[in-house]
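Complex shown without one protein chain; remaining protein chains in place.
Order of writing sets the labels: A and B. Residues in every chain begin at 1.
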Amino acid sequence: MSGATDHEVVVGVEVHAQLATRTKLFCGCPTTFGAPPNTQTCPTCLGLPGALPVLNRRALELAVLTALGLGCRVDPRTRFDRKNYYYPDLPKNYQISQLHRNLGVGGFLELGPRGGGKRVSIENVHLEEDAGKLLHDERGPHSVVDLNRAGIPLVEIVSGPDLRSLEEVEDYMETLRSTLLYLGVSEGKMEEGDLRFEASISLRPRGATALGARVEIKNLNSMKHVLGALRHEVGRQAAILRAGGAVPRETRLYDEATGETARMRSKEEAHDYRYFPEPDLAPVALDESWLAGLRASLPELPRARAARFAATYGLPEYDAGVLTADRALADYFEETAAAAGDAKAASNWIMNDVLALLSSGRVPLADHARRVPPSRLADLIGLVRDGAITHTAARQQVFPEMARTGEAPAAVVASKDLAVQSDRDALAAVVERVLAENPKAVDDWRKGKPLKAVQGFLTGQVMKATGGKASPAVAADLIAGALEKRRA
Amino acid sequence: MAAFAPDLPAREIARCVRAGDLRAADVVESAFARIDATEPQVRAYLAKDREWAFARAGLVDDRVRGGKPVGPLAGVPVAVKDNICVDTMPCTAASRILEGWTPPYRATVVDRLLEADAIIIGKTNLDEFAMGSSTENSGYFPTRNPWDPSRVPGGSSGGSAAAVAAGSASVALGSDTGGSIRQPASLCGVVGMKPTYGLVSRFGLLAFASSLDQIGPLARDVDDAALVLEAIAGHDPLDSTSLPAAARKPLNGAAADGDGLPAGLRVGVPREYLEASVDEGVRRAVAAALDALRALGATTVDVSLPHTAYGIATYYILATAEASSNLARYDGVHYGRRAPGARDIVDLYSRSRGEGFGAEVKRRIFLGTFVLSSGYYDAYYLKGQRVRALIRDDFEKAFARCDVIAGPTSPVTAFRLGERTADPLKMYAADVFTVAQPLAGIPAISVPCGLADGLPVGLQLAGPPLADSLLLRVARAYESARGRFPGPPS
Partner (left out) sequence: MKIDAALVDHLAALSRLALDAAEKARLAAELGAILEAVEKVNELDLEGVEPMVFPVPIENVFREDEPRGFCLERERALEGAPERTAEGFRVPRVLSEGA
């Protein structure tokens, strides 16, 4: 994206995240995903004449947690305002949102390594109700309104125009999503529309401080779409500027099929939302000691946790980032590391074998952790470390079986007869046999071939003879001794 | 005893029904006979439901016969203003845009009336969306004052006031935003009360101005009004602006503050009210009422409400602003009337609303949209909120020196149909005494106090927040001293 070399790219991102509540923001309708259209509505979220809103306490709590988790100053007298505009998915033709006294302001989010650890400012965090959905009726020039989503609680997180590259944008979105999951305020299920994005982008000559004309891109439903839209915009805007033109300030939509943005068919007049304080809701007065308690109860957030993993466990930055992307995974890692007394091994196992298993089998971590809890994985690590089984056998045979059946590693080793043969006497006999069957190798060694090479070949033969169960270390040691005896 | 004589109080009906001396079915029968007799002239009702009323009356009578308890409004015929949702009848707010719409739910106050075993007999006419002072803005037809059919009953709860005055309902519910219960009560010679804001739930009331609207009772005397208010008042978890349960005191009769005028009652008389332009007959009747209060032992105190003159301006800024937003939902998409053949969604909105709303509603939506619009918000809306604070402070300071404030409810008696419709400002000016109390959130009651040229005059009493039972007590004491107030001629 820094392909527009004479221009600097300036991007801000707005995220709407659905809060993890059971019911809507202002009424008791359920928020479950995927219900048939218009089966989760009531007079309030339908905007029926005479209906009134009542604020969901849990939604407020989760929004406050979000603001605190993003380092914002929380306004204890935060207030709701009406945002007035007409649209068929907005049954009251106003949205209850916030403007004059947002829940949180002045926060920040620290990016991961891909974003250079940059601190991105969070201008505000506020609470608002979602609108319904428009379905396009294939049978004719109609749209059909589904109000199931109307009234669902959203927290809107507005960044400052601090992002300067696609990498930073991607990191911001992922870090933010991860943070919201860590806080437990949103389930972040992209496929259920838990997170929606809007981006604004402008270009300016390198070194300039004033912002260029801003283009807003709305209704981006995935991170992929955000990046695609921005990629297109950079090219489009750069081309205009290079040709000496001016980029019009406007709102555009992204077409994922063409990968291009297009000007929205906008209204003649710019939106005048005529915000005013919502008279149907009582003002909120947040208790300072309650806020302090919430602040103190904030979990360790992903960036901080990754930094601690790198420092405490000596993990590379990349690995720490992968392990902390998901809070449950990070917990799984730490518990395994503690039980095994070996963070590096735990990290390797999780990053390679566990993650591969989760993604290929589409297994949720919670399910996997029931079958292979951290203590069991630690046991497996211990078995390998003690030489009771080979690393190969552990990865290829024991772990998959443990994940499939939930058995303990020792049981799997026993039932598959994978225990490494370390008995020196038994192995000595095998070694003798192997040396007898391979006179040429012995001869090569006598003639001066390096021990390591001969040892390696002969160890391989011992492994073959024992069906892979010999302890390679013991075999190699016995071979060295047996060769010595044949020096003459 | 006639089953439903116009001067049989609601509490008497309930007592007799409870005692088995009167059948609820007979009461309802008489009520509908009365409706049939008066409606051709008065036209107070937009909808009536005989079947439902008789069904409910039957249930009440069954319970009485079976020795089971019945509620405090047992068998009482109640009329409900047609901006309050009753799920068995259409709710139109007297607008064409809601023609034929039946709500799938009930207002909380309606639930409470039904729990009290009241019999809801119909929905009454109003100025469209409660915007007006004469009921001439109804999208259907005007209601006429039972005292003189060439005159208005007042508004916006004109239908409710007229029904009670004509005896075609025992009691009624209205709504008050800038005087819409009190002014028609005054013009029709009945009692009407706007409670403290938040005392009565607004859930199920089609909102006009959310921070001003309140539902309240209209009745032929204070005790009946108190009976209804007691039944409908109280915290509602469905209304975030509803006062918490602990805030409320009992409102009705013996459970209230006591009987007779409280000793040492100070009645404040605002000099701004004395200086206002008021019809001579009204002035005389109100002065006589103040004399009566003094004779009962009250002292009148000179007080000042310095921002009285700014009340109407403030009201019309704030109420229309909220209304412009509250009425945005009437758009032809989800319910109500849709203009046919719309080209696109904007056309659908604009024509449905353009055709469905009457002139006064459009006027107020326009004004409200303007005062909220970009560039004007600070100059109008924000200023209005500041003046509102000053008006509230006026009352607070006055109530340091008196217990209730008294004055005329309306500067005029019932005017003729068509007399004020040409000039909206002239119509608005009649609200001068009734806009301030909703702005301040305080309770106020109108009680008939005399006649001027044969037309009723109302005395208004206002009190501090939550002084509802005090107001009822003072009003009751005055009423007793005043004696029987006549009903409309014929």
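One rule holds for everything that comes next: a residue touches a chain if its C-beta (ideal position, glycine included) is under 8 Å from a C-beta of that chain, and two chains touch if they have at least 3 such contacts.
In this text, all values refer to a predicted model and were calculated from it rather than measured experimentally.
The residue from B:P72, B:P142 or B:G332 that touches the chain not shown here is B:G332. Set against the missing chain, the residues B:F32, B:Y45 or B:Y349 yield one that touches it, B:Y349. Checked against the full complex, the candidates A:N38, A:S121 or A:T466 give a single residue touching the omitted chain, namely A:N38. Remark: the residues of chain B touching the chain excluded from display are 101-102, 104-105, 196-198, 211-212, 237, 240-241, 243-244, 307, 309-310, 312-314, 316-317, 324, 328, 331-338, 342-351, 353-355, 357, 359, 362-363, 365-367, 369-371, 373, 379-380, 382-390, 392, 424-425, 428, 438-441, 465. The set of chain A residues touching the chain not shown comprises 21-23, 27-30, 36-44, 46, 54-60, 79, 85-88, 134-137, 141-147, 218-219, 253, 264-269, 271-272, 274, 277, 279, 281-285.
As a working rule, only the chains that are shown with their structure count from here on.
Distance between chain A and chain B, defined via averaged C-alpha coordinates, is recorded as 58 Å.
For chain A in complex with chain B, the residues that touch the partner chain are 43, 46-55, 82, 84, 86, 88, 91-94, 145, 272, 274, 276, 279-282.
The touching residues of chain B, counted against chain A in their complex, run 84-85, 91, 93, 98, 101, 103-105, 107, 202-207, 209-211, 237-241, 321-322, 324-325, 328-331, 333-335, 345-346, 349, 369, 372-374, 377, 381.
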